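Here's the structure we're looking at; comments come further down.
A single protein chain has been removed from this complex, and every other one stays in its place.
Lettered A, B and C in written order, each chain numbered from 1.
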Amino acid sequence: MRKLINHPDDLAVELIDGFVLTNSKKVKRVARHVCARSEAPIAGKVGVVIGGGAGHEPLFLEFIGRGMADVSVHGQIFAAPTPDAILTAIQAADAGQGVMLLYNNYAGDVLNFDMAQELARMQGIEVETVLINDEISAFPPERAEERRGTTADHIVIHIAGAAAESGASFAEVLRITRKAVLNSRSLGVSTAPCTLPETGLGTFTLADGRMEFGMGLHGEAGIRQCDLLTADQTADELLAAIIADLPFRAGDEVIALINGYGATTRMEMFLVMRRMHAWLAEKGIAIHASELGEFCTAQEMGGVSVTLMRLDEELKKFYDCAADSPGYKSIS
Amino acid sequence: MRKLINHPDDLAVELIDGFVLTNSKKVKRVARHVCARSEAPIAGKVGVVIGGGAGHEPLFLEFIGRGMADVSVHGQIFAAPTPDAILTAIQAADAGQGVMLLYNNYAGDVLNFDMAQELARMQGIEVETVLINDEISAFPPERAEERRGTTADHIVIHIAGAAAESGASFAEVLRITRKAVLNSRSLGVSTAPCTLPETGLGTFTLADGRMEFGMGLHGEAGIRQCDLLTADQTADELLAAIIADLPFRAGDEVIALINGYGATTRMEMFLVMRRMHAWLAEKGIAIHASELGEFCTAQEMGGVSVTLMRLDEELKKFYDCAADSPGYKSIS
Amino acid sequence: MSYTGTDFRRSAAAITSKISAECMHLCELDSAVGDGDHGTTIQRGTKAGLEKLQTSPPASLSEDLSSFSMGMLSSMGGASGPIYGSFFMGMASAAKGHESADAPLFLAMLKQGLAQIQKIGKAEAGDKTLIDSLSPAIQAYEAALAEGADFATCLQKMTAAAWAGVEHTKSLISKRGRSRYAGERGIGSPDAGATSMAFMLECFANTATGDKSCAS
Partner (left out) sequence: MSYTGTDFRRSAAAITSKISAECMHLCELDSAVGDGDHGTTIQRGTKAGLEKLQTSPPASLSEDLSSFSMGMLSSMGGASGPIYGSFFMGMASAAKGHESADAPLFLAMLKQGLAQIQKIGKAEAGDKTLIDSLSPAIQAYEAALAEGADFATCLQKMTAAAWAGVEHTKSLISKRGRSRYAGERGIGSPDAGATSMAFMLECFANTATGDKSCAS
């Protein structure tokens, strides 16, 4: 293995230690696996809890702050957090206005979050769940509720956080967040595998010069392997699939996002972004904002994903609000 | 190779295309290899030009904006920009208050920037150079002026940009920037090599499970290879060398920075940061701010570097100013 | 012969050391089609469960099963945390009010464990999950009991059937968890969770019958 770690058992906790030390002015540690923005719970505001397995940093750990989530809860690398930790997170976000659980649709996460939601409700906390399921490759549109959540995460979280920050009611925050999810589509391609830090095992094998479309964030099998395409060809394939899926149409206004999975250079991301702009212009789809970076990683996996979110006036208003989290800042 | 590119000859220009499209609200293209913040040149303000070879993104390309540089100029991957492009950059930054050239101390950069500086002076533009040379491994303190610039870059640029933004005179901006450089020290370790996108050639070889201290950002040979250490041991080695070099002492106040070189996970960076905090606390060195991320990459090289910058009241004041560039944002 | 709280504490210790010994093997199985962490996850869970037992005062069989379940639930996460937590919680609830389990009660405990797994996880036999070792194991146990076999024999039949179930998972296409995306590519590899479940059942059988070979 090529990773700088200490004892494998301590990874998740030590990484959160480091995160809190790095951002001590703006975040606090609530429990071993739970962090919150310093002010949480915030009186009069709907609480937003995000979380999932660790190892995808900055997702979810670092997306707490103004215009983002209140609390993040993490499991071990690639393993959903436990119900007791999630319950602690819900309590830390709860200011009596309702708490939204916002996370990616994976079996393990749903099992653990649902248990915690039950426990919290038994304590009288109002809790509802919104699942993120933007990844299009694994299931056709008719089975969208089975789809996984991936790289739309931080913009969905931002819109949810901005809506909550605006003082919107629990029902409103849930509605707006669901709308953000429903209008998001993502697809990615992997060019290099990653290793699990606990064991040093690779999550999958992929020969040099090959690529796989639809590879999951934990090495879940994708839908198509082929020889490495150019940046332009890659953008073409990803965009064609995404645009057809919603479908996005001429006249739509979108956020155009390129995410790097870990070992991808920003150079590569900029090349894909360049082509995406030409593509969307040709289709008559307007770009409200472009985002490029590592928002959701799978350790040092190589490759990129493309995410489009279609905006209406309401989503645009919340998207344009400021965000100030360690992992995502937006200055309006 | 495992990279998403188009034609190798077009890499540098296409990556700048993508950068400008991504950030069209805040930056503009001045020439093929030259970008500027939209408002440049800014009346009454000292101009700051940064630049170097491409392939280290976000450095330097993305460090233009409020509280950062005015103009960035780039060469091909790992190759210093050409004198004519640098001259164009100087002109784009010049508001008649003087232009500072701020870049890393590499032979190729110095040769090209010096030529451009001559040409600009012949045109009557007041230009001075400040070289960044924070990397301690290659030369002993007595030969500090031969040292390379590495991962102190973005904080030096930020302090320079904030000083310029404050309306300081040319002489003041130069003095403050030089002070920031003189108080910065960095050392890194590589855990995995990278490939040059034009040729697919590796820049160096490093067996799985080995690490090399002092490896350069372009694969320049380091000072010591050994078996992979733990995150804590790695932090210990890096910090011991850095602290002894300035030397940093009890009572000093510093910026504590961890930079990832490309394929490094944030998990690893957080582990090193965690140890750094313990170390500095033990030495009685106060941390004014912690920074963690990929600021200066070497394609998909694995590994981290540690940078410390010692602050006085003046440096602290400028460091604490807001920064709003695509590659580095700081919200005060 | 009956299965007491003390027996369960011995089972828990045996399970924990067996799982630790097989940790990398289970990770490799999970890595073929999933994310490669089943071994470390279940190791963390069994260690936490055992620690919970070791730090709590002597208690009933049901209370001990419940403590072990809580230890797993609050340490594992992932898909297998709630699944295994539910399994032991189901066993605990069937054991409630009993000092120890005889062969029929142990069957009821296993069935209740399976029921809890299915209640939370919604998987069916054939979905390539740990149900595909647990369910045939229970059936074999029940058939042996119906034929009048003694407790020890029931447990032996259970273990053999669990391993046959593991073998059978090689031919299945996953319908649950991360491995479902592999589709037909998963054929040929046994399910990681089915394998860890077979190790657990084997340890139950061995400690119940006094065989220490599992506590290696």
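In this text, a residue touches a chain if its C-beta (ideal position, glycine included) is under 8 Å from a C-beta of that chain, and two chains touch if they have at least 3 such contacts.
The structure displayed is predicted, hence computed values, not measured ones.
Novice: What are the shown chains that the left-out chain touches?
Specialist: Over the full assembly, the chain not pictured touches B.
Novice: Which of these touches the unseen chain: B:61, B:196, B:254 or B:269?
Specialist: B:196
Novice: Looking at the full complex, which residue from B:53, B:67 or B:188 touches the chain that isn't shown here?
Specialist: B:53
Novice: Among B:18, B:41 or B:75, which residue is in touch with the absent chain?
Specialist: Only one listed residue reaches the unshown chain, and that is B:75.
Novice: Which of these touches the unseen chain: B:19, B:60 or B:106?
Specialist: The single option touching the absent chain is B:106.
Novice: In terms of residues, what is the contact footprint of the unshown chain on chain B?
Specialist: Touching the missing chain: residues 8-9, 53, 75-85, 106-108, 111-112, 115, 138, 196, 198-199, 201-203, 216, 218-222.
We take it that only the chains that are shown with their structure count from here on.
Novice: Indicate the whole-number Å distance between the mean C-alpha point of chain A and the mean C-alpha point of chain C.
Specialist: 33
Novice: Distance-wise, how many Å sit between the C-alpha centres of chain A and chain B, to the nearest whole number?
Specialist: The separation of the two C-alpha centroids amounts to 29 Å.
Novice: Return the distance between the CA-based centres of chain B and chain C, expressed in whole Å.
Specialist: Comparing mean C-alpha positions, chain C is 54 Å from chain B.
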